[in-house]
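Showing just some of the chains, left in place.
Order as written gives the chain letters A and B; numbering starts at 1 within each chain.
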Amino acid sequence: MDTIYAAATRKQPKSGRRRICFPMTSRAYYGRTQLLIRKLHEHPDIDLELMLGGSILLDKYSRGIAADIEAGGFTISASLFNVIEGGNHVAMAKTACLTALEFTNGIHTADPDIVVICGDRYEQLAIAMAAAYLNKTIAHIEGGDVTGSIDESVRHAITKLAHLHFVTNVDAHRRVLAMGEDPGYVFHTGSLDVEVAAGLTGPITSDTLNRYGVGDAIDLARPFVMVIQHPVTTEPDNGAHLEETLAAVLEQGIPAVWIWPNPDAGTGEMSERLRHFRERAGRHAHAMRFITDLPVADFIALLRVAACLVGNSSAGIKECSYLGTPVVDVGSRQQGRLRAHNVVQVAYDRVAIADAIRRQVTHGRYAPSDVYHRPGASDAIVGVLAGASLYTQKRFCDNAAVSVRT
Amino acid sequence: MDTIYAAATRKQPKSGRRRICFPMTSRAYYGRTQLLIRKLHEHPDIDLELMLGGSILLDKYSRGIAADIEAGGFTISASLFNVIEGGNHVAMAKTACLTALEFTNGIHTADPDIVVICGDRYEQLAIAMAAAYLNKTIAHIEGGDVTGSIDESVRHAITKLAHLHFVTNVDAHRRVLAMGEDPGYVFHTGSLDVEVAAGLTGPITSDTLNRYGVGDAIDLARPFVMVIQHPVTTEPDNGAHLEETLAAVLEQGIPAVWIWPNPDAGTGEMSERLRHFRERAGRHAHAMRFITDLPVADFIALLRVAACLVGNSSAGIKECSYLGTPVVDVGSRQQGRLRAHNVVQVAYDRVAIADAIRRQVTHGRYAPSDVYHRPGASDAIVGVLAGASLYTQKRFCDNAAVSVRT
């Protein structure tokens, strides 16, 4: 029966070069994918078109990234302002819809062979949906992981729209197959973030750090903690949760470098708590510095020397597993994700957080883990994107013998 | 560890009644869900709010449905025009995005406990996405099936955004579990379409039929075929595919009742072929009648007496399995779907289609099958919607022991 419909579900690459669209909607993407997009850009059989939208275009979150990208010689085929203010669920939902509406035009015009969707941000699902409706082949990087927040739903929904899958660990590989994806199109390549982190070995000086952001000067020669706590969009108490972390960090009596929260639903109340803290208590606290954005090389250099990373960033789970940085993972955002020994998980509770920070600072750095690391991740992805035969009509593969736990 | 986050993932019903939002975006929904929405509307513990959008508001596809709904005493909390003209992939993608943008406002205002997503239409995934970002609990009806077209991707992506699942057959049940859904929230209820079909036993007269649509009068006392061929959005040749069916039907020499294609990508070229046929060849052919919309009772009554249903409608797979109507299923749209003995599947080939029609007309009606039928489907769904404890934070359940076929 399959032969009947083959024509409808196979696409041939255009004569000459395969065109690949890469929508970038967050500063975090630029850092983690820089090896990949550089290699795609330089590949003789590939035309790479970057499309920028979402928060990557907003100064306060990513000053300089667009300029960096242009300086890199990349083709930017669209720059679309589509973040709706509010920092709440309505703004988040509408931002996703508007992003997809505008990327529809961009993708239709570019007419790519492949659209690359990266990670699990909410606007990336919207873009994946638009690309699927435009009948494009979709590649997804980092599917199959399990976490908390809306990311958990977003990631798996993207998997079910995508045709090529690049997973970062064995658990993720197993789950993507369970969900019915074609085993011939699921590739375990390891994590791009970790590959980037492994390759960035340069140091950061205090002078460099103190040119970013606002607040007190930090002396990197002395122990300090980093804090990254993003909103969890499925929870109502992001402000209160942040207060717990803030209290725990203050109690430690060591300096802190605080990376500003992502602009997702809940960010409003978190930002407000931080601003309020800065206006009132801030001047009397020990050194604290607030940074909205950091080049990835400096970010990794900080992780390499930080006494502990506190919060709910995926960098704690992934990059830090390889770097051996002690991590206190707070709350539900990374819950369920495969983790190495460097991570201690705690609830939103200032006593528990403070206690865990103390233990991790005392413990010191961990041995590197390879749970998310495979050498040559970006080369492997480029190879598939350049050479795989492409299709658009998906078909559920019954890979699994389900045995329900009841 | 689970207890820590309980607060974040459980919602309590509002004091008194549970509020349920039901977005309806296609004429087909009203027919198939009429038992369900009637029972939800009359349930003492439920406030039902219908939201209309998409093609259900456009006269040519669904004249009278909105009036019907209002006459039924239902609460319509939003009526949103958001179909973008074009009948191509761009229009389809942008329609989905605009629908989601507008339903975001509607759902945010209604603030429901549950949003009910039905089936696998492209705009329903967009609405599900918006509802998920608004942190609502999502119920999905008819997940887990396997078909062709973009519906295949849409359906499973909705599953990965939804919290309550109502499946219509054992295969679907197995797949939804394989995809990682919580077994405690997946309910095998059978098909609403089949339940409706089973309950509608009244006849249709030729007079009634000939009041709908345009074209020749049809005499229902004599054998006739029905044709329903919708666009397959992942295929480029919908117009040519329709020509094959048209030629095969014309060759039979028996009257035909033709239901107009859905307004999805590809509908433009299909409509044009049909219009061209009507203008030129039409007047010299044997009796053919074209109908854009039909009340569900009359639709089922026709299926009960048609000599054969030709095309790619899901009614051929589901309703007709129970009614025993012979079906010639053309092309890839229903490919992979669980089917009973009443269905013959053929490729887009006029000879093969004509041959299959002849065989099915000769065979005559089949014995009823229960593959999609369970008594009390709507009662079962209402019971869960009214009583299930609700949650929003999803978590992948490892139900499956994957054994990849390599």
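Here, contacts are C-beta pairs under 8 Å (C-beta built on N, C-alpha and C of every residue); 3 or more make two chains touch, one makes a residue touch a chain.
Worth saying up front: this structure is predicted, and the values here are computed from it rather than measured.
Asker: Out of the whole homomeric complex, 2 chains are present here; how many copies are there altogether?
Answerer: My count of identical chains over the entire file-defined complex is 4.
The criterion applied here is as follows: only the chains that are shown with their structure count from here on.
Asker: Distance-wise, how many Å sit between the C-alpha centres of chain A and chain B, to the nearest whole number?
Answerer: Those two chain centres are 36 Å apart.
Asker: Which residues of chain A touch chain B in the complex?
Answerer: Per the touch definition, chain A meets chain B at residues 1, 4-5, 8-9, 89-90, 92-94, 96-98, 100-101, 104-105, 108, 122, 125-126, 129-130, 132-135, 146, 148-150, 152-154, 156-161, 174-175, 177-180, 183, 232-237, 265, 331-332, 335-336, 345, 347, 392-406.
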